[in-house]
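Here the complex is missing a single protein chain, while all its other protein chains stay put.
Chain IDs A, B and C follow the sequence of writing; residue 1 opens each chain.
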Amino acid sequence: MTKRFRRLLALTLSPAILAGLEERRVGNIFQTVATPGDAVRQSAILVLSIAAGIFLVVATVAAYAIFRFRRRPGDDLTEPPQVYGSTQIEIAWTVIPLLIVFVLIGVTARVVAGVQDHPIPKDAIHATVVGHQWWWEIRYPDYGFTTANELHVPVSEKPGETPTVLRLQSMDVIHSFWVPQLAGKTDVIPNRENVMWIDPRETGIYFGNCAEYCGTQHAGMLLKVIVHQKAEFEAWVASQQQVAAEDASAAAGRATFESLACVNCHAIRDTPAQAGHTGRGKFGPDLTHVASRLTLASGVITNTPEHLREWIRDPQVAKPGNFMPAMQLTEQQIKDVAAYLETLK
Amino acid sequence: MATLDYPLDRPIRRPREWSLSTLFYEWVATVDHKRLGIMYVMSSIVFLVVAGLMATVMRIQLAIPNNHFVAPDTFNRMFTMHGTTMVFLVGMPILAGFANYLVPLMIGTRDMAFPRLNAFGFWIFLFGGLLLYFSYLGGGGLSGAGTAPDVGWFAYSPLTGRAFSRGASTDYWILGILLTGVGSLASAINIIVTTLTMRCPGMTLARMPLFVWMMFLDSYLILVALPPLSACQIMLLADRFLGARFFDTQMGGSAVLWQHFFWFFGHPEVYILIFPGFACVSEIIPVFSRKPIFGRPAMVGAVVAIGFISLGVWAHHMFTVGMTSLSNTFFAASTLIIAIPTGIKLFNWIGTMWGGRIRLATPMLFCLGFLFQFLAAGLTGVMLGVASFDWQLSDSYFVVGHFHFVLVGALLFALFGGMYYWFPKVSGKCLNETLGKWHFWLFAIGFNVTFIPMHFAGFLGMPRRIYTYEAGRGWEIWNLISTIGVPIQIIATALFVANILWTYFKEKEVGDDPWDAWTLEWATTSPPPVYNFEAIPEVRSSRPLWDLKHPEDPDWKYER
Amino acid sequence: MSLDAEPSKPEQHGAGAHPDEGVEMPASSFWPMVMAFGVTLMLGGLVTHYAVSIAGFLIAFRAAYGWWRQVIPHEEHEFVPHRHPYERADPVRVSIRSVANLKAGESRHRVRIPEEIHPYSAGVKGGLAGGLAMAILACLYGQIAHGSIWYPINLLAAGVMPELSRASDVALNQFNAKALMAATVGHGCISILVGMLYAVTLPMFPKRAPLWAGILAPVFWSGLVAASLELINPLLNQRINWPWFVVCQLGFGLVGGFVIARTHHIETMQNWPFAYRAGVESMGLPPPIKPNDGQPPPHGDR
Partner (left out) sequence: MATATLPPVQQLKQPDKGTVGIICLIMAESALFAIFVVAYLFYIGKSLNGPYPKDILEYPIWASICLLSSSATIVMAERALTRHRMGGFKIWWAITILLGAEFLRQTGIEWYRFIHNLHFTVGTNLFGTTFYMLVGLHASHVIVGLIFLLLVFGVTVSGFPIATQERRVKFLSWYWHFVDAVWIVVFTVVYVIGR
């Protein structure tokens, strides 16, 4: 495969793949499209209807009592009968909640075990999601590449389900992985690996957030799960597995990038800016295919040339408090670096 | 009560003449439980207003997406200080205040068991709170720019470690709360000892007012649950100052251990906060329904049950940390079971009203608000207890809505009811009923407008503690409605303050017992003398004043 | 002030040395406040400057000494004279309101209602009998329709065991110890609770309680289950045979209701003093209210 063809493939594939996907920005926990989310939704609907029933009955009785037994003119001369209570009624209204609670515990046990202890099929996709302050590193150990903030998974249809197993790790503090339409949240904890799985039935771009407060830019730690048709997912994997694009027109930007401190945090595979052993290139998102992503800064801004330039000029404007400093580049340097990064499809 | 343990060998001091300086002296140096109670309540109301204003700023920031009203760090400090203040500087002291003022009066004694310790508890709470707020000036050390803590009120490690929280802001959080914790512990020990050892003749435990019962169990919970918080704060302090490794994940330390320790305190804390609400409601509803409390033994039993079960439910705050399915189910089960005694209490309050002659005065209105809102809060609590549902709801705005329903909709409403109910005892004057009813309705409307939408925002995937959000996620409308409720609540609270001032200066005295109530505090003057009772009263039933008011049909004939 | 019409004897309960003129109260003291301030400074020094800690220590030390002097050898008190008599609380007056009685009768207007119930053990027995009847019917159904008594048991256990919902028909027909345990515990607990509910609620209904218990309640219950079974136990919902299900419920209702209704009502003991209920008589308590005859009834089955 020639270099030129590879680039062509990458250039044409990425927009094509993403164009047909529906954006699902509203993470309604009752419109789930994956098994763990469905299981939770079913238990949720049960609890909600029980709660609604109890609320209606108890609130009606209370309201009736207030209305029926309110003080009326002439009541001032008597005190009502001083009744102490009724053990029978008290037992009845202890036993009924007990029965309800008993059912709820049973359902909880089944749903919890059903989601947590679900056997993982052999052909599952594996991804490792690493939480950083304040972005997501996403590794595909089986495919050998690393990306950031946008988790791509294949749709999981019957037959031949391809669920995705996520191993959650954290580099610093506790985060939480939450895409409401797919599954409940699972915390991303340093020095501990949590495992969760999703099997989305419908393609689309699902929005989520970090759900555990993790510092200044907790709000800016957004998350997208992009669910492809299987063939498109494989094409995406293939394009991500390519080495970084080389474009002679961006040579100036590349030189600037590699000569500056950018490479201390950001890696670009198969270039001098590759991640090194001393932690170099591991602190920020991997930029090998940065131009193929929808957003920058962990979902805070869309990935457009203007946004990219503004981001390089001063990251603290769009996402105050994040760890990328303004590098005090000249306008020309900013233009060059941005142009270089845009070639990294 | 002036029982002397030792022979007197010093002359008894006579009180000084009255003057401005002695007035100051009498408040700052006082060991009188009533004055300390008033000071507790007043200072927590001040903190309530401060933390309420922070909440207002946060609501303005969140009213529209991509708002730039405050910077992210400012917002994070505000929710941290708002939560910390509301829990440790409003909730805990206001219950100490109510208990201090009322427990000795209700059990017919002259003072708390350890009056000086009582004063110490109040002052160390106040200074601890001031130290926490001093962080706004001195958070970076005296020479640096000030910053308040920004790690959230439950301060999850390792965010609180030196590596992620530089400067001294988190240290202020630790030290301030450690000090107020000492204060809470002092007042808890005091209340326990007072209730166990200083009841007036005839006041058996079975006859003790429910208010005292609940404050007693509340204190027991503080005694058992607060030291663990202090312990884990000491560990964190050691991590930050001595280089210890308790929560250092790089050295093999566990980030989850802090959560276990914190919530082992943190969940009983929720009950510590709500019990005083139960206490007020259990006194007010019977008096305004003109009936004794329905199922009194069950009421006490339910609180005892909650007091014990609540020590075994802490991990329901941690359903998302990846515990085994068995642990998750266990904690879901214990959490759901605790709903039963809670439900019993609610039913018994309704049972008390059933067949009564309900007087809808302001204290009762607030209690009715409490009933409905606590019902809703309890049911959303059941939803959170179902572990699987909690995976979606945990750390979302649903949780924010839920615990504000508990702490504002239930606790604050009950405390407002309590303030309207006992204000005549403290001042001799009844709070104005018209203003009070305006206060109630505006506050109830404002509260519900603010906090109901939060549940829906949570259903739509809005996480808590975010300083802003992008448009198009379906959260805009709910956040906007939420913010609209805030000014209504502010107006209502302003009416309450105005009512207190108006009443204090303009209203007429109403006598010792304006509500025709049944517990001992109404048998003395309003306000009570320093010594509470000229002679220690004697009781024969759980409603001593009923016995006197209805000698033809006294309680003691029927009570066991 | 006295709560009794009879003059009080304050010296009996420690009102102090001068009962008629005043009371000794703990003396005011600055030291707790100073102590709190010192301790705060001591800790505040950690985040400011060590000199603050030293100052705090000195202040706390001084306060500790002052506090010590105030309680050792005895706690300092000050004399508070009683208020002038006209500033004291008025004696509590007899209310002008009369107290309405329950229609149950003059002397018993504070009883709890209902006054007669089935013994609680009847609830447990009835629940267990009904549960057994239901289990037998369900197993019968399993044997007839699927050739295995384990089938309904496994279906019931699927409510808490997700692995069963993935099981094949053959597996559902086989014995599964875990499922048997889960199903027995679940069915047993619910049966006992429902039996208890029957026992306490049946006397509240006017007449034809066995009809309520035996037929109407199971039918109502079946409807409730039909509406929610998809969420509670999806596997059971897929495979349920509704006629048999209703038959099983009726079996529970009729057997349980019959066992409960057969037992005699007992008089509740709620208007007895605790001492009698606990089986110990103690002095100083009023005698028990005697509803029917002179003697307190023998201990009921609670």
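To be clear about the criterion, a contact is a pair of C-beta atoms (placed from the backbone, for glycine too) under 8 Å apart; a residue touches a chain by one contact, two chains touch by 3 or more.
Only a predicted model underlies this, so the values are computations on that prediction, with no experimental measurement involved.
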Neighbouring shown chains of the undisplayed chain, as defined at the top: B, C
Hidden partner chain, touching residue among B:50, B:71, B:257 or B:510: B:257
Listed residues B:189, B:444 or B:520, member touching the removed chain: B:189
Sole contact to the chain not displayed, among B:198, B:431 or B:520: B:198
Chain not shown, touching residues in subunit C: 4-6, 72-74, 284-286
Subunit B residues touching the omitted chain (full complex): 5-7, 113-114, 185, 188-189, 192-194, 196-199, 201-204, 223-228, 230-232, 234-235, 238, 242-246, 251-254, 257, 261, 264, 538-540, 551-552, 554, 556
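Throughout what follows, only the chains that are shown with their structure count from here on.
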Contact graph of the chains (line, ring, star, complete, other): complete
Gap in Å, rounded to a whole number, between the CA centres of subunit C and subunit A: 43
Rounded Å distance between subunit A and subunit B, as computed from the means of their C-alpha atoms: 36
Where subunit C touches two or more other chains, by residue: 95, 97, 99, 110
Residues of subunit B touching at least two other chains: 550, 553, 558
Subunit C-touching residues of subunit B, taken from the complex the two chains share: 1-10, 12-15, 25-26, 28-32, 110-111, 115-120, 123-124, 126-128, 130-131, 134-135, 138, 141-142, 168, 171-172, 175, 178-179, 182-183, 200-201, 206, 237, 241, 511-513, 516, 520, 523-525, 529-531, 533-539, 544-545, 548-553, 556-560
Subunit A to subunit C touching residues, read off their complex: 42-43, 45-46, 49, 76-89, 91-92, 95-96, 98-99, 102-103, 106-107, 109-111, 113-114, 117-118
Subunit A residues touching subunit B - in the complex, by the definition given at the top: 25-30, 37, 39-40, 43-44, 47-48, 50-51, 54-55, 58-59, 61-62, 65-66, 69-72, 75, 78-87, 89-90, 93-94, 97-98, 101, 104-105, 107-109, 111-113, 115-117, 133, 172-174, 176, 178, 180-181, 183-187, 189-192, 194-195, 207-220, 222, 299-300, 320-321
